[in-house]
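Only a single protein chain was left out; the remaining protein chains are all shown in position.
All chains are identified by letter, namely A and B, in their written order; residue positions are counted from 1 within each chain.
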Amino acid sequence: MDSVRRKKSRLFGKKAGIASSLILFVWSAIVIFPLWVMFINSFKDRLSIYKNPFWLPEKWNFKNYTNVLKEGNYLVYFRNSFLVVFLSIFIVLVLGSLVAYALANWKGSIPNILYFIFIAGMMLPIRIASIRLLGIMKSIKLINTIWSLLPIYTAMGLPIAVFVLTEYMRQFPKELMEAAHVDGAGRLKILVRVVMPMMRPALATVAIYNLVPFWNDLWFPLIMISEENQKTLLLGVTRLFGQYQTDWSMVLAVLSLSALPVILLYIFMSKQFIKGLTAGALKG
Amino acid sequence: MKRRLLSWILILLLAVPLLTSCGQTQTQGENTIKPDTTSVAPNQPDTPKADEKVVLTMGSWRADDKAQMDKLLAQYTAEVAPNVEIVFQPTNPPDYNATLRLQLENGTGPDLMYARSYATGLELFEAGYFGDCTNIPGILDNFSDSNLAPWRTPDGKMFAVPFAAVSHAVYYNKDIFDAAGVSIPKTWEEFIQVCETLKSKGYTPLANGLADEWDILECFFLGMLPNYVGGADQRVLYENGTKALNDQNFVDAYTDIASIKPYLPSGFEAVTYNDSQALFSSQGAAMFVDGSWTISVYDDVDFNWGVFAIPARAGKETLITFHPDMAITYNNASKYKKEAMDFLAWLCTEEGVKKASASLPTGFFPMIKFQITLEDVHANEFLALNNGRKTDARFVWPALMDLYTPMDQAVISVIKGDISPQQAADNVNNSRQ
Partner (left out) sequence: MHSSYNRLEPRGFYWFLYTIPALLVYIFFMAYPLLDSIRLSMYSGTYSNMTFVGLENFRKIFFDSEVSTRYVNALLNTVVFFLYHMLVQNVLGIIFAVLLTQRGKERRNSIYQTIIFIPTTLAILVTGYLWKLILNPVWSKNLLDAIGLSALAQPWLGKESTALTAVSLVSCWQWVGIPMMMFVAALRNISEDIFEAANIEGANRWQVFWRIQLPLIKPVVGIVAILTFVNNFNAFDVVFAMETANGAPGYSTDILGTLFYRVGIAGQHPIGIPNPGLGAAIATITFLMLIAGVIPVLLKTRTKE
């Protein structure tokens, strides 16, 4: 009897399997088609893109890529973006975890107030504060350096970090912390040794959530930085946007290259992410 | 336990300033490469002035011109002012006004910068950010009154040095015109006839679209408007309210712009300015009503093309919209006002403008009184359209800038057929305060 039922549900599973494969396949096509358009058009000329925008170029033009690599500036832009984005994310994760750990364990009304103060930051467009931030950066002499972006991004990332990490931290089984505490571990040690490793999915979520807007931010570099060797990648790319004309083939080449590290990082992190999950004993 | 926690926090607190100081040392390192006169001078008062190099920055919305401007500015350093280096730092155009303003308000603006004409530029001068250019040698003598006007305050002060003007016309594909057996239209009626013939032979007559919104107004409607309302002397009557913005002239203009709808590309609602250029250059459309700034886009196309004036209705006079576009000014808060003003004075000399116009991108015309010869065939073709014709700035720019958006929306709606020409004219007239 039991085996019959099992068979039935597996049969059903097969049909559902086909449907699910179909859904995933169709969506992937919708994702890959624009990427294909991006890739092939990055090998064309400014105007030849439009002769046949969705198919292989008649004449492959590698100049876009060689220009990017030849022009030392792009490598500098790249380094700047990399440095500032990854440092910001690292700081966000560290500071955010400390706050979340405290807020999840601290009882009373003060932590609730602090929590709301932090997440209120998600609800206003930070652009509104541009003029003040510009003034602050000027007074602490960070203007025109990529370091002006570090505290801004950190502050921008904190609300989401506090929000997501605190929500996850609340679900964290208290028994595990207790056990570690009985074993004589300090609270900070518990955070670093016990809680953080099991929070990997949440940390990865926060990291990825912030990685994208930081990496692709144009506004703050635009108003803070005019010095050539302090520009971020996206700001550097805007040089290709003219008043009346834009060299899209070149833009696509630069931005294809700029997307690569983020994609690679994602692939790397999502593996870590799965590893962390299978190793962890955290159950919902 | 607590001590460990505290030391942790201390490390974190230290980390931020440490990182930031890192940034500072880095910039200081860069400053030594390009010495800063104010910091060097007090320490070494004996240093001869010729050894010091002053570095000025120039802000601009012309990101396209980076290469040409770098060349021009290098020329200035090499030939005119060996101790001054000007670095061209353009911003992409949609962000120029906003970022320039933020930087000026915080005292971090560039030393020299491009100034928009009329109200936009004037406002920044009145706020005290732009320097007073009235006393720059040559400015009042070497430019005509009409060329000075866009950058002059009501009380006669100059807030920028005129640099370049742009023109508006119809680009046409000569090969397609020959193949279709049509010639340059002399009147609006002929123009529509040409469109009709091209369409019947399977061509898309016009490349223009509506998606970006600004181009249909600035290039097309304001390009043809002087044909309906007349030149500067008539424009003034509209500005001071003597004539109404919904008079017969305007209704005619809206009627005619609405009549181009059948000749636009299919899906013109989603055609961007970039798409229009691509359409014309790939021979997907026979004509493109656009500004002179686009000339260089078609440098390497594989067909023959030319330009003609947007024609007036039969029996009316054809005028040209020749628009004062760019001027350069200096920052009132700059450390190097004198050097900046010296550069501007150079742009008021025949020598300077000759050099500049050799570097200016094609389609931007010098505004100085002296005869400057241009090399590009198409640029000269554009300039030749002015011969024997009256010219004026874009209608709304001098005094009616508030009407820009209502007029833009009216033009778009009337082309789509959502409103009648009379309604379009009334809408704009009613939005006048």
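Brief remarks follow.
Methods note: a contact is a pair of C-beta atoms (placed from the backbone, for glycine too) under 8 Å apart; a residue touches a chain by one contact, two chains touch by 3 or more.
This is a predicted model, so every value here is computed, not measured.
Judged over the whole assembly, touch between the missing chain and the shown ones holds for A, B.
Of the listed positions A:V68, A:V85 or A:L98, the one in contact with the omitted chain in the full complex is A:L98. Set against the missing chain, the residues B:A67, B:A270, B:A314 or B:A384 yield one that touches it, B:A270.
Looking at chain B, the residues touching the absent chain are 2, 5-6, 9, 12-13, 16, 94-95, 97-98, 101, 105, 116, 119-120, 123, 127-129, 209-214, 265-272, 275, 279, 284, 401-402, 404-405, 409, 412-413. Of the residues in chain A, those that touch the hidden partner chain are 2, 5-6, 8-9, 12-13, 16-17, 20, 23-24, 27-28, 30-35, 37-38, 50, 53-54, 91, 95-96, 98-99, 101-103, 105-108, 110-112, 114, 116-133, 136, 151-152, 154-156, 158-160, 162-164, 167, 170-171, 174-175, 177-178, 181-182, 187, 201-202, 204-205, 208-209, 211-212, 215-216, 218, 234, 237, 248, 251-252, 255, 258-259, 262-263, 266-267, 270-271, 273-274, 277, 282-284.
As a convention for this text, only the chains that are shown with their structure count from here on.
For the pair chain A and chain B, the distance between mean C-alpha positions equals 37 Å.
Interface of chain B with chain A (complex): residues 1, 4-5, 8, 12, 15-16, 19-20, 22-24, 26-27, 30, 57, 59, 61-64, 66, 89-93, 95, 99, 102-103, 105-108, 110, 273-275, 277-279, 281-282, 284, 291, 293-294, 297, 301. Those residues of chain A whose C-beta lies close enough to touch chain B in the complex are 47, 49-51, 87, 91, 94-95, 130-131, 134-135, 138, 140-148, 150-151, 186-188, 222-223, 226-230, 238-246, 248.
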